[in-house]
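What you see is the complex with one protein chain gone and the rest in place.
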Amino acid sequence: MSHDHSLNPETMPSEPEKATQEGKNKFIGFWFFLGGETVLFAALFGTYIALRNSTADGPTANELFGLELVFIMTILLLTSSLTSVYAMYHLKNNDFKKMQLWLGITAILGFSFLACEIYEFTHYITEFGFTFRSSAFGSAFYALVGFHGGHVTFGMAWLIALMLRNAKRGLNLYNAPKFYVFSLYWHFIDVVWVFIFTVVYLMGKVG
Amino acid sequence: MSTAASQKRGFGTVLWDYLTTVDHKKIAHLYLFGGGFFFLLGGLEALAIRIQLLQPENDFVSAGFYNEILTMHGTTMIFLAAMPLIFAIMNAVVPLQIGARDVAFPFLNSLGFWLFLFGGLLLNCSWFLGGAPDAGWTGYVPLSITSPGHGVDFYVMGLQIAGAGTLIGGINFLATIVTMRAPGMTYMRMPLFSWTTFITSILILFAFPALTVGLFLLMFDRMFGSAFFDVGLGGNAIIWQHLFWIFGHPEVYILILPLFGVFSEVISTFSKKRLFGYTAMVFATILIAFLGFMVWAHHMFAVGLGPVANSIFSLATMAIAVPTGIKIFNWLATMWGGRITINSAMLWTLGFIPTFTIGGMTGVMVASVVADYQYHDSYFVVAHFHYVIVGGTVFGIFAALHYWWPKMFGRVLNEAMGKLTFWTFFIGFHLTFFIQHFLGLMGMPRRYWTYLEGQQLDLGNQISTVGAFFMAFGVIVFVINAIYTAVKGEKAADDPWDGRTLEWSIASPPAHYNFKQMPLVRGLDALWIEKMEGKGRLTPAEPLGDIHMPNSSFLPFMMSLGLFIAGLGFIYQVNYNWAYILLFGGMAIMLGSMLARSLKDDHGYHIPKDELEREVD
């Protein structure tokens, strides 16, 4: 694909994210990166599983967690996953405005999730005195959920930068892979959250 | 930097060129110089260890300093010497072997190098800032938690940064091999070095995240007061051992598999034969990688995991001997009946086979749980892993350098000096480490600062130290050889060894776009096929056209510098509030550079067709 073609928004193939060699590389490389991220989160999950009962006489998982907030957070993140699917749908239809709209909704949902998480953490710290330093369980909990939260934060910054940078010029073969790769990242964050709400919160409640 | 082009330019231009380059061939040079520097540093540390152990109750270095030296020797050799030198060879060779103009992510390739370099520098800053890490290269908790001063903090931050660089490098090679192969270059036509690079990169991808997490936990415990390893608050020290070895065992295969590829290339070229059992070699590599992930707990036999877990890991470990054996026999069978040329590259390869076999044999010995209780933490283990890592990795790196030096620098290394290096290093190596098996069996523990008289350990240690100096001599000769070659060396032909693979079909050193036209690959040993059919060169797969090339960038350097500064900030924020300036400043530089990279389009540039046509003449 030649240079000029890649910048022309009037022409868009059916899979714009993979139409150029650079796009193909990004697509493949990012999937591989997610393979590595799988192991990264597995190591954090493993640490959490090993230390989940090491409460050092502090509050236990069952005492701490409230299902309502976690349910809301789960729905927020799952929905944001769907909205980013919508954004990719419009990317493939070469409809930039609608894509930006759905990405905007994704961002709002992402920020709401983060707000809930910050509220949750402050709640644990102020109400229960449950901190990163209070027990091995606390360290493992904040490390795992915090790493996920850090990924969400980074994803938000990434998304905002992408949306603002390309707001004026629309889609082309140079930025389509960037949007696509972001959506992969965002789905992966959702995948991790599915295991977090299952293993940390629900299983924490069950005991 | 012996290329003709660079000699005409000023020093400043060359420096700036290398600081900003995204060309895989120049990044290979950078990795070679960076890794080579740390290899010499690690070698000095090794000599200090051997001098200290020359005689009983020696006090050449103090006990505390000895701990720092041995920790840094291991850490430096694994992370800062062996890995980057392997990356140097991969960068120099893989894109050429698969017929690509560059790697998939030239920018990330450069970032990977600078992260490694700044990580290594940060780690070594510790020497001047209150003492180096002293908890062993494995950094076992609780020792690494309780170690006073900032030594272990430098270990954590340095390895974290260098490790990120390695992960990036691994992903880059994976994507390169998947998406950038020349027309006709199917997976089963790839030269074995490209195959082993591919498998190694998979191991990097899945192993390094475990180290990343382990280092984070250690960092949190040391710098932010968390309790992962604090038994008083319910922590567990075994978690570190698991995470470290889930990374650490695949890591030793990361260190050896690429060199298996190198030996396959060297043996096949200098035996003038197609590699025997190519398919078996590929699948043996895959099998080693697969099994390599399931054996990490054999480093933890003495921890007390229980007989069931120990037996499982013991069996899995012994199973690895099977694919490795397949490889050894295939190499021998390749040489069988071949027209063998013995030069430096081939000597290193021939030296490797028996040496590595001994290392593999002791490997099976230590894989047996009951016997391992005797060998554990003794010099037997030290001897074992030096036989595989030096006998495999270092021999392999030397073989690769002699073999590909013409392609990397356009000059052939001096043969006489090459042979001198091999013989002194080879003899020195066996002097140093063979005797250590027996020292270990006699009960000498590893990592001890000194030993007492009258325990029959004196003679063995003396022999070992003498051997170390032979090795040092060999390395010095190699360095002289490299410098001599750069100044007066014989200019290399495009195909000095009558090679079989694509890299020998282009100029030495190659033009910065590698291939003017993408070659059409018609089978394994693509160049050899064309030679046998009388043509001698590859058919182009495309008409001559514009070539798209990536732009150079200074941002990788800035990102890595930012992380380096932030690393210092993380280390010192424990004691001083001003360190937060470093922490946030460094992160700002890093994130700012990332943002700049993201916001500014980088479409690369084109080399126009007529310019390429002019170059023909």
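Each chain carries a letter (A and B) given by its place in the written order, and its residues are counted from 1.
Following the convention adopted for this analysis, contacts are C-beta pairs under 8 Å (C-beta built on N, C-alpha and C of every residue); 3 or more make two chains touch, one makes a residue touch a chain.
In this text, contacts and distances are computed from a predicted model.
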TODO: Could you check which of "Protocatechuate 3,4-dioxygenase alpha subunit", "Cytochrome c oxidase subunit IVB", "Putative spermidine/putrescine transport system permease protein" or "Succinate dehydrogenase" matches the UniProt name for the chain that's left out?
DONE: "Cytochrome c oxidase subunit IVB"
- [ ] Decide which residue listed in A:A61, A:V145, A:L159 or A:L184 touches the omitted chain of the complex.
- [x] A:L184
Task: Touching the absent chain when the full complex is considered, from A:F111, A:F128 or A:F195 - done: A:F195
Open item on the list: Can you say which of B:M190, B:A297 or B:M558 touches the chain missing from this structure?
Closed with: B:A297
Task: Residues in chain B touching the chain absent from view - done: 174, 178, 202, 205-207, 210, 236, 238-239, 242-243, 246, 293-294, 296-297, 304-306, 309
Open item on the list: In the complete complex, the non-displayed chain touches which residues of chain A?
Closed with: 5, 9-15, 18-19, 28, 31-32, 34-39, 41-43, 45-47, 49-50, 67, 71, 74-75, 78, 81-82, 85-86, 89, 92-94, 184, 187-188, 190-191, 194-195, 197-199, 202-203, 205-207
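Operating definition for what follows: only the chains that are shown with their structure count from here on.
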TODO: Spell out the part of chain B that touches chain A in their complex, as residue ranges.
DONE: 104-105, 167, 171-172, 174-175, 178-180, 205-210, 212-214, 216-217, 220-221, 224-228, 230, 232-236, 239, 242-243, 246, 546, 548, 595, 598-599, 601, 603, 606
Task: List of chain A residues in touch with chain B within their complex - done: 2-3, 6-7, 21, 24-25, 28-29, 32-33, 35-37, 39-40, 43-44, 46-47, 50-51, 53-56, 132-140, 142-143, 158, 161-162, 165, 174
